[in-house]
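Removed: one protein chain of the complex. Kept in place: all other protein chains.
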Amino acid sequence: MSAVEADIKPEEVLIDVVLRLIAGARHVAVGANSPIPAAAAFLAQLLSPEAPNVSLQQSPEHNLWTDGGRELFDSAGQGRIDAFFFSGAQIDGSGNINLNVIGDHTHPKARFAGAYGSAYLYFMVPRIILFRLEHSRRTLVERVDFISAPGTSPPNVFRRGGPVALVTPLCHFSFDKSRARFRLESVHPGHSVEEVLDSTGFAFDLPAGVPATPAPPPETLALLRSRVAPRLAAIYPKFAEKVFGIPMPAGAVPMG
Amino acid sequence: MSAVEADIKPEEVLIDVVLRLIAGARHVAVGANSPIPAAAAFLAQLLSPEAPNVSLQQSPEHNLWTDGGRELFDSAGQGRIDAFFFSGAQIDGSGNINLNVIGDHTHPKARFAGAYGSAYLYFMVPRIILFRLEHSRRTLVERVDFISAPGTSPPNVFRRGGPVALVTPLCHFSFDKSRARFRLESVHPGHSVEEVLDSTGFAFDLPAGVPATPAPPPETLALLRSRVAPRLAAIYPKFAEKVFGIPMPAGAVPMG
Amino acid sequence: MAKIRELDAALSAIADGSKLAVPADYAGVAMEATRALIRRGVRGLHLVTLPASSLQAELLVGAGCVATLETSAVGFGELGAAPRFTAAVLAGTIALKDATCPAIHSALRAAEMGNPFGALRGIIGSDLLKQRPDWKVIDNPFGENDPIVLLPAIRPDVALFHARLADRNGNVWVGRQRDLFTLAHAAEKSVVTVEALHDGDLLADEVIAAATIPAFYIDAVALAPRGAWPLKMLGLYGEDAQHLLDYIALAATEEGFARYLDRHVHRRRAA
Partner (left out) sequence: MAKIRELDAALSAIADGSKLAVPADYAGVAMEATRALIRRGVRGLHLVTLPASSLQAELLVGAGCVATLETSAVGFGELGAAPRFTAAVLAGTIALKDATCPAIHSALRAAEMGNPFGALRGIIGSDLLKQRPDWKVIDNPFGENDPIVLLPAIRPDVALFHARLADRNGNVWVGRQRDLFTLAHAAEKSVVTVEALHDGDLLADEVIAAATIPAFYIDAVALAPRGAWPLKMLGLYGEDAQHLLDYIALAATEEGFARYLDRHVHRRRAA
């Protein structure tokens, strides 16, 4: 690892991977609580010749919608959204994601926020990119406890999209929908195939000679830190503080 | 007929009848090409303590809608519209109306504009008032050639509204939905029950001693002519010229 | 490609045989564009009116541009009937899909939501149902012995309408004419004529943005001042009633209609 690479934050590697995964998209939408995808989408606006439309679902200041929160779902239904992002408390080897519960739904052991738009957008957006910042056997499992949205569907079920990739702090998997199975595409600098195998709870295709994920080009990093980071700080203050060292703003109204 | 009554236009009598039929309504909507209902609704705003909301479907200048032309149908579906109006090329004794064709639909003998919203609103608005300015055996028929909207429905069909009255230049009928049959309520000044019988193509209930329709009260007439007529002229120039003698405006752009 | 174009270039998205959706008179009808389409000789349109039409459907039908017409009504309201529409229906020269206003709204909103069908109360017992084998009655699965009509979604190839303002990015301000959002969402492409171009970003101001269709729905915008004439444009001009009355009289015959086209369509109107 070079001195420059040592300076690169893991989140910055992920942002660069996502940036390549959304290449050529005309419209990238970003859901709740997705600072890494948002960073990649803002970068694509600055770097790519297509300058994709970018819409942040929960930030009317940062989207093009003028017909309410429903417009994301409507335009996905119309086929106008090319890329979207999901995480999951659990993600399994068949591409199923779980945003709801661990254990039985009626008597759960753990509860998360909920499915958000996943059970719809996972079907309707051609390029769904999964990301998970904890790469472990706890999060990447053989079989999710609860399918918030299924990775694949029987041929008679209307579906125009689904997962194409899974990005973690260790590696980048692609997803083969015909086999409902992930394939290891690259391992990030500082990590190894063995570490990925040890940390992943599901089986996946392992080609011979998995390459290292390239480090983000210096111009990408520079743009990210100089121009994208301040935009992120307004939307994801906690993330921007952690990754870019931008202090969180004081509350608008003091605790009384 | 007194001298004052001789001065009253038949349309003014109809407007006053409609005014009484919409008493107590909270929201009166008026569709395309309905100057008499529009006049009555404007009068109700000036005269009635409830001061109903009035919405003219085709005139955004004269309605409260801010969600597009669909808002009339939506708010009718929500149960927020109390009164609406329809005419028909034919109206039959069961309350069916025909706004589409005379003869067979595939090879019609005559064609009219079309059903507009009748096939929906006729079911959804509690008080539908029918009006027809030609009272003849040609227009008021035993059975319409084409049912644009049915007068009544079987009990299992969702329906919260329907026709309550039919107003013509000769008389005012009420409609009994349980028997799908009209009843003669009053005959306008200058006309007789015999004339109504001669001119009506459908059978109806004829009580003993049908009263004369009262002439519009002088204050109603005064308001109609002074304050309502100019508003009507902006929307229904042809009607306002004919009934109130207000000249039609010259075209905005000359014929070239 | 730049979104602001000359009228004929903007209309190139409307090919022969297109399913073309247009709004009602109150919402902004692209009449200047309609005349340009007739001059170009467009043919075989499947014209959908949201929900009714007057001169626009009438001229397109009369000029032989329309194969199929899906509408709730074509007429001039109190001014009179639409003579060429009436003649075409009586002669059987167009395929007519008779509808009712909220059915067209529902079918376009279904397309807006990516649904294959919309639902609608009412209609049952209307003879419209007999003419529309594409409308289906199902038993409401949430009720009991409760029939309800389903309508297949309408996905127009192109939506065409007239609005007050566009900016140079192609954002279009439509004000209260919210049906135009649904048209633009439901259609694959949207072509818009506008009264004026706005020097700035219509999305930059929250008050204006709230009634602005974002450019990513809009394929082309052409400037057409008074582009709804002789129909009305809310807040700017009323309908030219005398012109419409003259039209209705003239178009009573085929020759009269041809004369009207000569005068007002083929010979471009002097401003």
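Just so it is clear, A, B and C label the chains in written order, and each chain counts residues from 1 on its own.
Going forward, contacts are C-beta pairs under 8 Å (C-beta built on N, C-alpha and C of every residue); 3 or more make two chains touch, one makes a residue touch a chain.
A quick note: this is a predicted structure, and the numbers were derived from the prediction, not measured.
Taking the complete complex into account, the chain left out of view touches A, B, C. Among A:Phe84, A:Phe146 or A:Phe204, the one in contact with the hidden chain is A:Phe146.
The chain omitted from view is touched by exactly one of A:Gly117, A:Pro163 or A:Pro216, namely A:Gly117. Check C:Ala15, C:Ala81 or C:Leu150 against the missing chain and you find that the one touching it is C:Leu150.
Residues of subunit C that touch the chain left out of view are 102, 106, 109-110, 113-121, 136, 138, 140-143, 146, 148, 150, 152, 174-176, 178, 206-211, 234-235. The chain not displayed touches subunit A at residues 32-33, 35, 57-61, 65-71, 73, 77, 99-101, 105-124, 146-150, 153-154, 156-159, 234, 236-239, 248-253, 255-256.
Mapped onto subunit B, the interface with the missing chain covers residues 26-27, 53, 64-67, 73-80, 124, 158.
We take it that only the chains that are shown with their structure count from here on.
More C-beta pairs in contact connect the chains of B-C than those of the other pair, out of A-C and B-C.
Centroid distances built from C-alpha atoms place B farthest away from subunit A. Taking each chain's centre as the mean of its C-alpha atoms, subunit A lies 59 Å from subunit B.
Centre-to-centre spacing of subunit A and subunit C amounts to 41 Å, using the average Cα coordinate of each chain.
Inter-chain centre distance (subunit B to subunit C, centres taken as mean C-alpha positions): 27 Å.
The residues of subunit C that reach two or more other chains are 181, listed in rising order.
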